[in-house]
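All protein chains but one are shown in place.
For reference, chains read A and B in written order, and residue numbers begin at 1 within each chain.
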Amino acid sequence: MRIDPHHGVVGRAAPRTDALAQASGGLVYVDDLSYPSMLHGKILRSPQAHARIVSIDTSAAAALPGVHAVLTGADLPIAYGLLPVAQDEHALAIDKVRQVGDAVAAVAADDPDIAQRAVELIDVVYEPLPVVATMNDAVEIVDEPIHGDGPRNNRHREVSLDFGDVDAGFDRADHIREDVFFYQGNNHAALEPHGAVALVEDDGRLHLWSATQVPHYLHRIVAKVLEIPEHRIRVTANPTGGGFGAKTDVFAHELVAAKLALATGRPVKLILTREEVFYAHRGRHPVLMWIRTGFTGAGEITAMWFRTYVDGGAYGSYGPASLLYTGQLQTTTYRIPAYRFQGVRFFTNKPACGPKRGHGTPQPRFGLEVHLDKAAEDLGLDPVTIRERNLVHPFSTTVNHLRITSCGLADCIERVVEASEFRAKHRNLPPNRGIGLAVGAYMSGAGLPIYFNDMPQSEVLLKVDRGGLVTVYSMAADCGQGSTTMLATVVGEALGLDAADLAVVTADTDLTPIDLGSYSSRVTFMAGNAALEAAMKLADLILTAVADELELDTDDVRLGRGVVLAGDREIPWPDAVRMAEARWGLLTAAGSYKPPKGIRGDYKGAGVGPSPAYSYSACVAEVDCDPETGFVAVEQVWLAHDIGRAINPLLVRGQIEGSVHMALGETLMEEQAFRGALHDGPSLLDYKIPTALEMPPVEAILVESIDPEGPFGAKEVGQGPLLPVMPAVANAVHDALGIRVDEIPLRPDKILAALRDRERDGQGRYGPTDLPAYEFRPPLPVDPPPELR
Amino acid sequence: MRYDADMVEPQVEPVRLEVNGIERRLFVAPHRTLLETLREDLGLTGTKHGCELGECGACTVLVDGVAVLSCLALTLDADGAEIVTIEGIGSVSHPHPLQRSFADHGAAQCGYCTPAMILTAKALLDRDPHPTDREITEAIAGNMCRCTGYLPIVRAIAAVAAEDRP
Partner (left out) sequence: MLRLPVLRHAAPTSLDEAIARLSEDGAMLAAGGTDLVPNLKRRQYPEAKTIVSLRRVTGLDGVSVDDDGTLRIGAMTTVARLADDGAVPEVLREAAGAVASPQLRNRGTVGGNLCVDTRCHWLNVPETWREAAEPCLKAGGEMCWVAPAKKVCWAVSSSDLAPAMVALDASVRLAGPDGERTTPVAELYRDDGMDHLAKAPNEILVEVIVPPLGERRAGYRKLRRRGSIDFPILGVAAVLEIDGDVCTDARLVLGAVASAPVRVTAAEDLLTGRALDANVIQEAAELAGKAVRPMSNTDLTSRYRKKMVPVFVRRLLRDLVDA
């Protein structure tokens, strides 16, 4: 049922409900907690990328005065992993280490200096093993697989799928184009380092606080690894100082802090250093891709073959999903009648990759949008036209069985093209200046939970007290995106109350009902819908009670702003609430949300990609390049985003501007690169996050397509706006200099290399050409949905 | 070669700081930074940290009116200094105009860079009440923000500067 806002709460550019607490330094992040007699934990990390642990001697550490506990792998022997199919991690290494930075041992001590000293006293003897540093190594070095045994085991996962008749599609094409791209990995670099605090509560239960985006998954895994029933554990997610996916996995330090608290009976704090954050990683996967697309003479896609080679790092993490994401969402923006997707994820001896803003989709989106730009040039079309000719239709089904509902992509393109004067500028700007266009789409929440179950993905509980205060309970963790404000706004709108007048209790497994977590841009859509359902039920209870009390027809009673309008009377909200409590007893209402059935196919892999709704964005970037230094200055970015409906335009704009910042960092300078298996510089000096000086003006344009299933029509904005920025800049650089750097980041030295290539009668290209010598298995045919057959 | 802590016997020394207008006398270990003292000895956790190496700006506080990185300043070197932290310029109940403006402009998302940004901005406005947007941008170029893309931060600071204009 579509519900339109009419109280003026939704749609208002209001500050976050906790904005003043943030601005006054009062918001309590995990490292701000402290408890009497609290100990400080510290983890000893492996300096070896791949080695067998021959022995660990902790006696000197244990004997150091002030040390209360020392742990090694034997103390936490149970394997875990966020996905049921990837149970390949241990809190502390057992038998072998697989990356520099693997946790090997841990201590709890009276103060951080003693803890530091204690880990230095732990003596570990390693027997080095062959190091798998690259995807080529992963294929070639097979004697000592990183996980398990068997010759091909450095291949973690493989996908090979055919949707529709791909060969026939290519046969039908007038023009076929092939390209190879590489997208380097990068880190979330949230400003707050990860951390956890654990203690044993008065009732003997374990309480773990963490800077996490996924308190529910953390709860489950702590229970599993520590072998304690879930009801004996309470997990609280502190507000995080930035997430972006960095804090959506479960990490060694969380499990270790919990175990140390149990071992010592004292509160334990364990905060990572920045170096450790780079080793914990779970950031963007490096992806090498090969794309082949057939076009008609008019530029319509007849078939596409997309291959991705994904460098996963040392552990599975979200990898099986990440791999599928490198192929699944291409069809959400363009009609691709026949589609072959082959992808492989390798294990390498480097920090494990995982989900970062856009999870698995920015890499192929970059490739696809640059590939399309090149195809447009081949075909004599402009970048707008080739996209418009292939745009996905609203309310359609894709060849890989994704259900598309509302889609404002055409609008987004039109709005950015107009605002930027793209048509007039493209190919016409002065030398070294250029303009580029690209689009993207992202999910408003993954259709399936991480572990298979039939329960709701989000639940919200409302409770009203006699003073009229409505408290919203939800496990949604605010990682800066504003989910707490969103919940207050949705419930406020439904009840006619100011968002700032509600109370919201979040992210605590003792107090709040399930929300699966702040990942996959799911919270506004899913927790928002659960909140809306609960609020509608609550409204109903209150209106019925007022109607009964005043002996009015229920049709004559409705909600006003802070009042109940009953016939010609205005009952103040608190009075109405008291009438309802008298009528029903304690006033509570619950709502829950589960994505509808039928939004996915039933092939293996179909679980990744479906979403109840997709957001769309289009981006134009204008650049000024220095052909002598290779520096690219982004002068302005225009970004139109189909948000469905902007619940809070201030926060929506903030997500767009923030996405542009993160995207420009990836585009131009950020890279989690390695020398062998050694990180290229695990610090915020060597890892280049753009400063304020690198940030261009951004014109954020909101397109409201009003999704039929989103809360008040809303969709996501946390991740989608990042996607088109990288290719838009790359396309702009091409417009400026006539070269192609088919690799992210577009470092100055690569720009110069491409220019050099052109001088030497080359095509003016810098980028990969070779693919790993890996044979995919033959694609599994999947019938397209009936309407596309 | 690993650092060998046995070489040095820990000791504590007295220090006198004026923190947010209040004189604090305490004993600290010589290797303690102002960041650690403020957060861990004085409980002023509004000061954040993201790198502890001078690279992110999150630990900025005002020492004698100047924005400095508390993660690189030794507490003993601050003996006798006037220190202002985010707690010292306003509160939820009585916000400083910059705190109010940051809230209103959506200049904080996760809020982790915010205290440092506000103090950096305060030092700027104390020195130059009417900076241009470019000057604001340059002034905050040592403070990383990973969430906002800086633009709302510049707007928030510019708005306070404009309010203050005669």
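The working rule: a residue touches a chain if its C-beta (ideal position, glycine included) is under 8 Å from a C-beta of that chain, and two chains touch if they have at least 3 such contacts.
What you are looking at is a predicted structure, and each value in this text was computed from that prediction instead of being measured.
Note on the chain not shown: across the whole complex it touches A, B. Checked against the full complex, the candidates A:18, A:459 or A:694 give a single residue touching the omitted chain, namely A:694.
Only one residue from A:27, A:107, A:271 or A:717 touches the chain missing from this view: A:271. Check B:16, B:31 or B:94 against the missing chain and you find that the one touching it is B:31.
From the options B:49, B:96 or B:155, the residue with contact to the chain not on display is B:49.
As for the chain not pictured, it touches chain B at residues 1-5, 7-8, 10-11, 13, 29-33, 36, 49, 51-55, 57, 60, 66-69, 71-74, 76-77, 79, 120, 138-143. Interface with the hidden chain, as seen from chain A, comprises residues 31, 45-49, 100-101, 112-113, 116, 193, 271, 273-276, 279, 628-630, 669, 678-683, 685-686, 688, 690-694, 747-749, 752.
Convention: only the chains that are shown with their structure count from here on.
For this pair, chain A with chain B, the centres built from the Cα atoms lie 30 Å apart. Chain A contributes residues 13, 15-16, 18-29, 31-32, 34, 113, 116-117, 120, 188-193, 239-244, 273-274, 479-482, 650-651, 653-654, 657-662, 683-685, 689, 691-693, 695, 697-698 to its touches with chain B in the complex. Note for the complex: chain B touches chain A at residues 2-3, 5, 10, 29, 39-40, 43-53, 55-56, 58, 85-87, 90-92, 95, 98-100, 102-115, 118, 137-138, 140-154.
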